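And now, chain A:
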Amino acid sequence: MLEHAKLAWLLPKRAQLHHKQARANVPVFGIGTDMAGGGSFDTFPKLLLRNAAQFGARPAFRHKDLGIWQTWTWAEVAALVRAYAAGLHRLGLQPGDTIAVVGSNRPKLYWTMMAAQALRAIPVPVYSDAVADELAFVLAHAESKLVAAQDQEQVDKILSVSDRLSHLNRIVYDDPRGLDDYDDSRLIAIGEVIEDGRAALAANVALGARIDEFVREGDGFDIATILYTSGTTGASKGVILSTRGCIDAATDTVRFDRLTADDVVFAYLPLAWVGDHYLNYVQGLVAGFCTACPESSETIEQDRREIGPSFYFAPPRGFEAMLTRVMIRMEDAAPIKRRMFNYFLGIARRYGESILIGNSVPLSGRLLYALGRLLVYEPLKNVLGLSRVRVAYTAGEAIGPDLFAFYRSIGLNLKQLYGQTEAFLYVTCQPDGEIYSDTVGPAAPNVDIRVTESGEVQFRSPGMFVGYFKDQAKTEETMTPDGYVKTGDAGFFDKKTGHLRIIDRAKDVGRLADGTIFAPKYLENKLKFFPNIGEAVVYGDSTEFVCAILNIDPVAVANWAERNNIAYGSYQELAGHPLVYDVVAKDVAEVNRSLAGEKVLAGAQIRRFLILHKELDADDGELTRTQKVRRRFIAERYAPLVTALYNGSHEADISTEVTFEDGRKGTIAARVKIYDMQATGSAESLGKAA
Partner candidate 1 sequence: MIALGQFLEVLIGGLMSGVLYSLVALGFVLIFKASGVFNFAQGAMVLLAGLALVRALDLLMANGFPFWAAIVLGIGFGAAIMATTAWLIERFVIGPLVNQDALTLFMSTIGATFIIEGAAEMIFGSDVYPLRLFPTDAWFVLEGLFPGGILVNKLDVWGGVIAGTLVAGLAIFFQWTKIGRALRAVADDHLAAQSVGIPISRIWFVVWLVAGLVALVAAIVWGTKLGVQFSITFLALKALPVLIIGGLTSIPGAIAGGLIVGAGEKIAEVFLGPSIGGGIEYWFAYVLALAVLLVRPQGLFGERIIERI
Partner candidate 2 sequence: MRAPDSSEVLLDVERVSLAFGGVKALRGVSLNIRKGEIRAIIGPNGAGKTSMLNVINGFYHPDQGAITFKGRTRARMRPFESARGGIARTFQNVALFKGMSALDNIMAGRTLKMRRGLLWQMLRYGPAQAEEVEHRRRVEEIIDFLEIEAIRKVPVARLPYGLQKRVELGRALAMEPDLLLLDEPMAGMNLEEKEDMSRFIIDVNNHYGTTIALIEHDMAVVMDLSHRVAVLDHGLKIADGTPDEVKKDQAVIDAYLGVAH
């Protein structure tokens, strides 16, 4: 149990100072006419009450269920959450207790967080696709007394490891399907808890007063939530975020992006991920906008189209997937449509960015662009569900310059941000008017950034974390004595724009045997910019040359195979096909050419590569839950392949154990081919040859 008093000693002295300074003269809420200034709304429950008072009739949550969009207004949500809090209180939830929340984006799970915070308890969201062991680790580490699970699948997982969870005494669930027959006494439906709370509040005035007292007593030092990061190395750590920090940070960014209660966001990314928690949950409470939850993970595209969010976030692969789908369908369209599409995309390429940022554009350009908007860009954005998006962000990895330019050229205000869980997301974000594809932007409001001599990026921000839960050692490792957080990323400030540019994880940057800098992520991103390549892992530190293990993108390559009449019976067959190798080799050659042009990196060209017979998967531990590659783990798991890459073999056998979706294990064996690539000479030597 963690009382808020403990929070004080976890918070390094300097950070406390920073908090106070940052908040000194800035009014907390001054955005638009919808927010009343004054009054202290320093906790989430207080924000909820404010929203119910100020925009009580506006939609707060939407969820598509049974084919139609159900809506709850702020007033309804406030009442529901109060009843829910009463119910949870009666189930024994105390201030300082943790309650885990596991499932996909559903209103009832978000309300669980609100109800917990109303009682000054701490919600701990967990990834819904975590396997039972991961779940057990988090729940045990966080000492959760309660768990809110979305459905039978999650409940089954919890029950299967409940013997390891000594603290757990209640499981509340959202979707009752399949749970009717379960006779575990700990199980109770969230609907029932809310009803029970409602009835109890009606019968007992003192209970209501107690709940209101909890809310009143809450303050900024309460722990808002503990988010467990999926580590690319090592076990998960619980990042403690303070209420004050969260609200301050969100207030800044809500102002930065001018978000109001009229906006609508689409909550489809994992709710355990800091991005979803920040962008949807916290910003939603601060700004008062509506959070829409999709019907299921398979209906995301349709639902997004129907909702038409005004603010949107997707990782670069999400934007890439959308574009790939569009391109594939365009290939099937009538020739005249295709010509029109390509022509107007060219127009967009020429004038789009300028028009978006308000530069001067010749009249003919404007007219053509307007025509293009009517015929191509708006219908395209409509199909993707992005028609009403005012601000879109992407982050998490580098985005291909072409992809970035494409979306901006058709009028989508796509920007980049950079951050991490320890920052409570935002470290940098690009303001309108300063958008570049290869930077992540200047510091976010009230954030200080510095780059150490060794090239590591460090920051200090209003939203920064307080510490790692039950891990003082790691906390001290990650924070500097003067209150900055070490991000562990290598980066530098771009001289031209003043923006931050991230190269790679600091500890991953190495050198080849000949001294060439080896920044694996940089190379991997370059490879992944090509639609055919879905995932890439490169190796080269302290070796002679750089090698790559690649995954083909199943959608793009399957489409290509269909058009070129290539038959295949499985992903493995497709991945091993010689013609596919040739196509991928062309992309690798392109990357090499671009590397050759950069003096510092010319030696880091990819000499050998192989296409892996199976897709890298988080369930197999090869990727983190946020789809980042775990290089060391992959190197160990596929050691025979890495050996073969470096000893000159042209093929290698590999047999690996895999985990199926239901948790069962099996083995996959393959003989993987390895291709050699010609290194392109550097610009200088080319110049000489010519």
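Keep in mind that, in the parts below, contacts are C-beta pairs under 8 Å (C-beta built on N, C-alpha and C of every residue); 3 or more make two chains touch, one makes a residue touch a chain; residues count from 1.
A quick word on the picks: all candidates are chains of the complex that A comes from, given by their letters.
Just so it is clear, the model here is predicted, and its values are computed rather than measured.
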item: Single touching candidate for chain A, where 1 or 2 all sit in one complex; value: 2
item: Candidate 2-touching residues of chain A, taken from the complex the two chains share; value: 65-67, 177-178, 180-181, 295-296, 298-299, 302, 660-662
